[in-house]
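Apart from one protein chain that is not included, each protein chain of the complex appears where it belongs.
So, chain A:
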Amino acid sequence: MRIGVITFPGSLDERDAQRAIRIAGAEPVALWHGEHDLHGVDALVLPGGFSYGDYLRAGAIASVSPIMAEVIDAANKGMPVLGICNGFQMLTEAHLLPGGLIRNESGHFVRRDQKLRVENADTAWTANFTANDEIVIPLKNGEGGFIASEDELDRLEGEGHVVFRYLEKNPNGSLRDIAGITNDRGNVVGLMPHPEHAVEPGFGPDTTDAMRSGVDGLTLFTSAIAQLQAV
């Protein structure tokens, strides 16, 4: 099982994503934004960071990178694609996911261990969860406020396309506390918090058991791997 992680100019978390994929049991494949080649991978991760310094709009310039033509094509054919933070922003800019992300309501960059509820456990990236599971993974963003028209929000809710919702605190003013969404087919998922930073004991969020022992993020990666193996 090979999962590609695309590096864009200004990506920050591609090596963490690669490490998460390895820990979850698949082979990470480093991909480059300037190529038109997915190297035959089975799934894709668009990592976090600040591609092009967030110039124009966060994720906007990366969303028209050469490799995005192949990403859009693969996503439309059903390949599992996960966009984390800046990767989520790219997926909305590329119209693979609806809505948009704007500057945090508070005006501040926010970094915290964030509790989420898994609303949809039927996507390619959440199938190993159970609906209503509560997880904690790190969040760190300046432009994480999810917005969409009221009609679009109603559609997302009605069709079960809200995948993750913020619990206890809405860190960025996202409408209806939405932290992550999916597409009609459930193969493309975008979220602002960072599952790849909660995959290894000693480096994740604190839990009631021990400091930094949280590994809730790993399940996103094992979900995709299980789904691909089942095909």
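Note that contacts are C-beta pairs under 8 Å (C-beta built on N, C-alpha and C of every residue); 3 or more make two chains touch, one makes a residue touch a chain; residues count from 1.
Just so we're on the same page, contacts and distances are computed from a predicted model.
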I want to check something: the complex is missing a chain, and I'd like its UniProt protein name from "Phosphoribosylformylglycinamidine synthase subunit PurS", "Glutathione-dependent formaldehyde dehydrogenase", "NADH-quinone oxidoreductase subunit D" or "Phosphate ABC transporter ATP-binding protein". "Phosphoribosylformylglycinamidine synthase subunit PurS"
Touching the hidden chain, out of A:L12, A:I72 or A:I102, is A:I102
Checked against the full complex, the residue among A:M1, A:I23, A:A121 or A:I147 that touches the missing chain is A:I147
Contact with the hidden chain, among A:E93, A:D177 or A:D216, goes to A:E93
Chain A residues that touch the omitted chain in the full complex: 56-57, 60, 64, 92-93, 98-100, 102-107, 145, 147-149, 173
